[in-house]
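Here the structure comes first, spelled out in C-alpha coordinates, and everything after it is commentary.
Up next, chain A:
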Amino acid sequence: MDAILFLLFATLAVIAAINLVVQTHPISSALSLIGVMASLAVLYLLLGAEFLAAVQLVVYAGAIMVLFVFVIMLLNAGAEKRQHSRSMMATVLGVPLLAGFLALIAYLIRTNMPKTSQVVFGSFKQGGPQDIGRALFTSYVLPFEVTSVLILIAIIGAVVLARKEI
Partner candidate 1 sequence: MQLWLIPTIPLVGAMINLIFGKRLSKTVINAVAIGSVLFSFLWVLKTLSGLGSLEEAHVERYFSWIQSGTLNVGWDFAVDRLTAVMLLVVTGVGTLIHIYAAGYMAHESGYYRFFSYLNLFMFFMLTLVLGANYLVLFVGWEGVGLCSYLLIGFYFLKKSAGDAGKKAFIVNRVGDFGFSLAMFLIFGLFGSLDFGTVMEKAKGLPVEAGIGAVTLICLLLLLGATGKSAQVPLYVWLPDAMEGPTPVSALIHAATMVTAGVYMVARSSSLFLKAPLAMDAVAIIGLVTAVLAAIIGLAQNDIKKVFAYSTVSQLGYMFLALGVGAFSAGIFHVVTHAFFKALLFLGAGSVIHALEGEQDMRHMGGLMKKTPVTFAVLLCAAVAIAGVPPFSGFHSKDAILLAAYARAPWMYWVGVVTAGMTAFYVFRAIFMTFFGKPRGHHHPHESPWIMLGPLVVLAALSLGGGYIPVPEYLEPVLGPLHEGHDTMLVATSVIAGLVGIGLSFLFYVMAPRIPESIGRAMGGVYTLVYNKFFVDEFYDATIIDPIKDGSTSVLWHVVDQGMIDGTVNGVGHRARGIGGVLKRLQSGYIRSYAAWVVLGALVVIAAISFAGGLH
Partner candidate 2 sequence: MMLNLVLFLPLLGFLAVLLLPKETARLGSLLVSLAVFVLSLGLIGPVLDSPAAYSFVTDNIWISSPQIHYHLGIDGLSLWLVILSTFLTPICILASWNSIQKRVKEFFALLLLLEFGVIGVFISLDLFLFYVFFEVSLVPMFLLIGVWGHDKRIYAAVKFFLYTLTGSLLMLGAMIFLYNRGGTFDYVMLLEMLRNGKLALSSTEQFWLFMAFFLAFAIKVPLFPLHTWLPDAHGEAPTAGSIMLASVMLKMGTYGLVRFNLPMFPSASRANAGWIVALAIIGIIYGALVAMVQPNMKRLVAYSSVSHLGFVVLGIFSFNQIGLDGAVYQMLNHGISTGALFLIVGFLYERRHSLEIKDYGGVATLAPQLATVFMVAMLASVGLPTLNNFVGEFLVLQGAALVDFKWAVFAAVGVILSAVYMLWMYQRTFFGDASDEVKHHMPDLTAREWAISIPLLVMMIWMGMGSGGFLAPIGASNSATLLQTKRNVDFQVKTTPSVLAQSGEIKHAR
(Lines give C-alpha, C1' and ligand atoms only; values in the text may rest on other atoms or scores of the structure.)
Protein backbone atom coordinates (compact mmCIF):
# COMPACT_ATOMS: atom_id res chain seq x y z
CA MET A 1 0.00 0.00 0.00
CA ASP A 2 2.80 2.37 0.93
CA ALA A 3 4.58 1.45 -2.21
CA ILE A 4 1.58 2.06 -4.37
CA LEU A 5 0.96 5.41 -2.78
CA PHE A 6 4.59 6.34 -3.26
CA LEU A 7 4.63 5.19 -6.88
CA LEU A 8 1.40 6.94 -7.63
CA PHE A 9 2.35 10.29 -6.23
CA ALA A 10 5.93 10.06 -7.29
CA THR A 11 4.74 9.48 -10.84
CA LEU A 12 2.32 12.34 -10.47
CA ALA A 13 5.05 14.63 -9.19
CA VAL A 14 7.40 13.72 -11.99
CA ILE A 15 4.72 14.14 -14.64
CA ALA A 16 3.74 17.49 -13.19
CA ALA A 17 7.37 18.52 -13.04
CA ILE A 18 7.92 17.49 -16.64
CA ASN A 19 4.83 19.43 -17.56
CA LEU A 20 6.24 22.43 -15.78
CA VAL A 21 9.32 22.18 -17.87
CA VAL A 22 7.70 21.59 -21.22
CA GLN A 23 4.82 24.03 -21.03
CA THR A 24 5.46 27.31 -22.72
CA HIS A 25 2.81 29.25 -20.93
CA PRO A 26 3.80 30.30 -17.44
CA ILE A 27 0.32 29.75 -16.08
CA SER A 28 0.44 26.10 -17.08
CA SER A 29 3.82 25.81 -15.49
CA ALA A 30 2.58 27.41 -12.31
CA LEU A 31 -0.31 25.01 -12.12
CA SER A 32 2.03 22.10 -12.73
CA LEU A 33 4.22 23.31 -9.92
CA ILE A 34 1.25 23.34 -7.63
CA GLY A 35 0.63 19.77 -8.74
CA VAL A 36 4.14 18.81 -7.81
CA MET A 37 3.79 20.45 -4.45
CA ALA A 38 0.57 18.69 -3.72
CA SER A 39 2.05 15.33 -4.63
CA LEU A 40 5.03 16.06 -2.43
CA ALA A 41 2.71 16.91 0.44
CA VAL A 42 1.33 13.39 0.22
CA LEU A 43 4.82 11.95 0.21
CA TYR A 44 5.66 14.06 3.25
CA LEU A 45 2.73 12.47 5.00
CA LEU A 46 4.02 9.06 4.06
CA LEU A 47 7.31 10.02 5.63
CA GLY A 48 5.63 11.13 8.78
CA ALA A 49 6.02 14.83 8.25
CA GLU A 50 2.50 15.86 9.06
CA PHE A 51 3.21 19.45 9.88
CA LEU A 52 5.34 19.95 6.80
CA ALA A 53 2.70 18.40 4.60
CA ALA A 54 0.24 20.92 5.91
CA VAL A 55 2.59 23.83 5.53
CA GLN A 56 3.50 22.66 2.06
CA LEU A 57 -0.10 22.87 1.00
CA VAL A 58 -1.13 25.94 2.90
CA VAL A 59 1.89 28.16 2.64
CA TYR A 60 3.78 26.90 -0.32
CA ALA A 61 1.19 25.73 -2.76
CA GLY A 62 -1.26 28.17 -1.37
CA ALA A 63 0.34 31.45 -0.55
CA ILE A 64 3.55 31.47 -2.50
CA MET A 65 2.15 30.02 -5.66
CA VAL A 66 -0.74 32.43 -5.56
CA LEU A 67 1.84 35.16 -5.57
CA PHE A 68 3.33 33.66 -8.69
CA VAL A 69 0.01 33.34 -10.43
CA PHE A 70 -0.85 36.86 -9.39
CA VAL A 71 2.34 38.24 -10.92
CA ILE A 72 1.80 36.23 -14.07
CA MET A 73 -1.61 37.71 -14.39
CA LEU A 74 -0.42 41.17 -13.51
CA LEU A 75 2.25 41.13 -16.17
CA ASN A 76 -0.13 39.48 -18.56
CA ALA A 77 2.63 37.10 -19.46
CA GLY A 78 1.74 35.15 -22.54
CA ALA A 79 3.23 32.03 -24.01
CA GLU A 80 6.94 32.15 -24.80
CA LYS A 81 7.71 33.41 -28.23
CA ARG A 82 9.20 30.83 -30.50
CA GLN A 83 12.50 32.35 -31.21
CA HIS A 84 15.94 31.11 -31.81
CA SER A 85 17.62 30.33 -28.57
CA ARG A 86 20.59 32.60 -28.07
CA SER A 87 22.14 30.83 -25.16
CA MET A 88 24.63 28.67 -26.95
CA MET A 89 25.84 27.02 -23.81
CA ALA A 90 22.40 26.07 -22.62
CA THR A 91 21.31 24.81 -26.02
CA VAL A 92 24.34 22.74 -26.81
CA LEU A 93 25.27 21.44 -23.42
CA GLY A 94 21.86 21.36 -21.79
CA VAL A 95 20.59 17.85 -22.43
CA PRO A 96 23.83 15.87 -22.07
CA LEU A 97 24.66 17.84 -18.96
CA LEU A 98 21.37 17.13 -17.35
CA ALA A 99 21.39 13.49 -18.23
CA GLY A 100 24.87 13.18 -16.85
CA PHE A 101 23.93 15.04 -13.74
CA LEU A 102 20.94 12.89 -13.02
CA ALA A 103 22.79 9.69 -13.81
CA LEU A 104 25.59 10.67 -11.51
CA ILE A 105 23.38 11.55 -8.59
CA ALA A 106 21.18 8.53 -9.05
CA TYR A 107 24.16 6.26 -9.31
CA LEU A 108 25.58 7.65 -6.11
CA ILE A 109 22.33 7.16 -4.29
CA ARG A 110 21.76 3.66 -5.68
CA THR A 111 25.19 2.47 -4.78
CA ASN A 112 25.65 4.17 -1.48
CA MET A 113 22.35 4.36 0.28
CA PRO A 114 21.23 1.41 2.36
CA LYS A 115 18.51 -0.51 0.55
CA THR A 116 17.17 -2.10 3.63
CA SER A 117 15.65 0.84 5.39
CA GLN A 118 12.06 0.84 4.19
CA VAL A 119 9.61 3.63 4.53
CA VAL A 120 6.68 2.46 6.58
CA PHE A 121 3.84 4.86 6.99
CA GLY A 122 3.29 5.80 10.55
CA SER A 123 6.52 4.56 11.91
CA PHE A 124 7.81 8.07 12.39
CA LYS A 125 5.57 10.06 14.61
CA GLN A 126 7.51 13.15 15.60
CA GLY A 127 6.53 15.24 12.64
CA GLY A 128 3.56 16.84 14.30
CA PRO A 129 3.17 20.55 15.01
CA GLN A 130 3.95 20.11 18.65
CA ASP A 131 7.30 18.54 18.08
CA ILE A 132 8.16 21.00 15.40
CA GLY A 133 7.15 23.91 17.58
CA ARG A 134 9.21 22.67 20.49
CA ALA A 135 12.28 22.25 18.33
CA LEU A 136 11.82 25.60 16.68
CA PHE A 137 11.61 27.50 19.92
CA THR A 138 14.36 25.68 21.72
CA SER A 139 17.23 24.36 19.68
CA TYR A 140 16.41 26.39 16.61
CA VAL A 141 15.37 29.59 18.21
CA LEU A 142 18.22 31.56 16.70
CA PRO A 143 17.63 30.63 13.07
CA PHE A 144 13.99 31.14 13.67
CA GLU A 145 14.59 34.66 14.91
CA VAL A 146 16.99 35.40 12.13
CA THR A 147 14.44 34.37 9.55
CA SER A 148 12.41 37.24 10.82
CA VAL A 149 15.11 39.53 9.55
CA LEU A 150 14.82 37.71 6.27
CA ILE A 151 11.15 38.41 6.09
CA LEU A 152 11.80 42.02 6.98
CA ILE A 153 14.26 42.25 4.15
CA ALA A 154 11.76 40.73 1.79
CA ILE A 155 9.25 43.36 2.78
CA ILE A 156 11.74 46.16 2.37
CA GLY A 157 12.76 44.71 -0.95
CA ALA A 158 9.24 44.64 -2.22
CA VAL A 159 8.75 48.17 -1.01
CA VAL A 160 11.95 49.49 -2.50
CA LEU A 161 11.48 47.82 -5.82
CA ALA A 162 7.80 48.24 -6.30
CA ARG A 163 6.71 51.54 -4.81
CA LYS A 164 6.35 54.57 -6.96
CA GLU A 165 8.53 57.29 -5.48
CA ILE A 166 11.47 57.10 -3.22
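Criterion applied: all candidates are chains of the complex that A comes from, given by their letters.
We take it that a residue touches a chain if its C-beta (ideal position, glycine included) is under 8 Å from a C-beta of that chain, and two chains touch if they have at least 3 such contacts; residues count from 1.
Keep in mind that this is a model prediction, so the values were computed, not measured.
Asker: Going by the contact definition at the top, pick out the neighbour of chain A in this complex from 1 or 2.
Answerer: Per the touch definition, chain A is in contact with 1.
Asker: Which part of chain A faces candidate 1 closely enough to touch in the complex?
Answerer: Touching candidate 1: residues 86-90, 93-94, 97-98, 100-101, 104-105, 108 of chain A.
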